[in-house]
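The excerpt is restricted to a subset of chains, each kept in its original location.
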């Protein structure tokens, strides 16, 4: 018998709605003991005062409390990412581990948690190193030996609030709370890049975080939220310790409209598909996880965008809706885990995109 | 010699920037006397208090004043549509008429203006009828005999403000200023549908406007703005009176993620293209004009969207960014004239999309 990954994508009627997950458990289609992580795409603004993330976590805990001990529940990673702009649809992605007969290497995952980070560490090398170690720890737990077998690392990391800034006596990477989200995401991404050998230790310092966009990970996806002070790291990849019919692949969007790279990724389920996956192929796709950002130079292929100048609507909200439209067009559905703010996650203006899929 | 259409797509650094148009005139690449309409995609919120539309019109008038008499300038249709969410790029689309040698039927266009509408008419049958007549008048001017040869009708129409509502003594279709934009767009669209035979007169009444979504035009694109009180109607199609290398086609998106219909349209320049037009094909596309909306039932292919529940961000802004992403993915560029609020413009949740292109 081998380890076996089972992935469920479930709808969410609001941040307080985990009823679809409970229904699956009650119907015997999910074994609570096998839960390894729950990701949620919630409908808040995805920025500093997005309380849908914390509300979803609290609601999820309440829903799972009848099935899991306090200790197990407390250790279960719950990675909420706010923002379903445009036609994106709030949903849960549930990662379950079971066991099954032998077979070729298959989807593998595991999680690790850093220690709580003091405000002084956020957006700085201390965070980079903590995430590097947690990434390696999660790989070990997932039975993934080689960095090349890691396809996505989903991280939930903290941000700075007015209170935390005051608590640190001002010794913080930034006093701008919204900006702290970007620095925290960036530091986390560089931690992944370090763990996976995508950047070398000597290239990194506090000064490059949020500055030198030539340094990036092709597989990091980081989301900051006010509701935690440590970094939760969920590594997804493939491993010979696991078998079953699930696989994962990833692509890197070179810029915000790089449909070609995404199409190459979707070819894994429908080679040579045209414009949009056909319905049968759509059912093979269990999860799409992508990062997006407004290109810092204010341009997309030579044409000006306004995302960074818009003081009514944050750039991450702009970017999620836009990339959501592109991905929905190609995949044919809207339950897409598109997360905003791709600092050091893919090249400047672009971002990584992963797909969990069933072999046909 | 026949009439000949020339279309220019030019960048805009802000709503006050018509410098690219002036540069083309100064370089002799645009003859001001040939100008028939100028469309502008500006970077405001596209809603009630979007002053970028009026600012762009005023700036455009100032820029063209040295080249055109007051009368000619006053009659030149200037159709501004606010909102470049996501990666969309503010730009001008300039419709110029020249003449040239004979050839097969080609792109044809002309404009017509309704009388000023009193507040009482907005969103009601009086507006429907005014737009119907203006559409027919513009067809005549463009030399388009058959409704089937019309591919896009771009309309700029008024909305209700607190002042206008008060002036009407409350006898208005709605007292909600944002909602009045939707009713005005809807009434305009039904006027086009009536002119083109897409709906029958007996199907229409005040009661169906903004209510019965089974009634729609496949070729109307309506944009409401605070800066005018009449409806400006620009008809685009094909006519044997015109020749040259430009053509127009249109598609109807069935829902917000109907990439297939758009791909069929783009086939006109690159048959069987994959995921995104190649760069040579991109240069053949002179303009993409599309309408989009949040589906009123709150769903896209069975999955919930949040656009109508988001009180921080209007549904039209959500929709433009999302559809902008889908179209940018397929076309490979971001100067796309995506306009929000597709009431009676295409099926519920979908919208029309037109392309002006060069024959290769």
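Residue numbering begins at 1 within each chain, and the chains themselves are lettered A and B in the order written.
One rule holds in what follows: contacts are C-beta pairs under 8 Å (C-beta built on N, C-alpha and C of every residue); 3 or more make two chains touch, one makes a residue touch a chain.
These numbers were taken from a predicted model, which means no experiment stands behind them.
Asker: Given 2 chains in view, how many copies does the entire assembly contain?
Answerer: For the whole complex in this structure, the answer is 4 copies.
Criterion: only the chains that are shown with their structure count from here on.
Asker: When the Cα trace of chain A is superposed on that of chain B, what is the rotation angle, expressed as a multiple of 5 degrees?
Answerer: 180
Asker: Suppose each chain is reduced to the average of its Cα coordinates; what separation in Å results between chain A and chain B?
Answerer: It comes to 38 Å between the two C-alpha centres.
Asker: Enumerate the contact residues on chain B facing chain A in the complex.
Answerer: It is residues 11, 13, 43, 45, 84-91, 256-257, 259-260, 262-263, 272, 274-276, 294, 300-301, 303-307, 309-310, 312-313, 317-319, 321-330, 332-335 of chain B that touch chain A.
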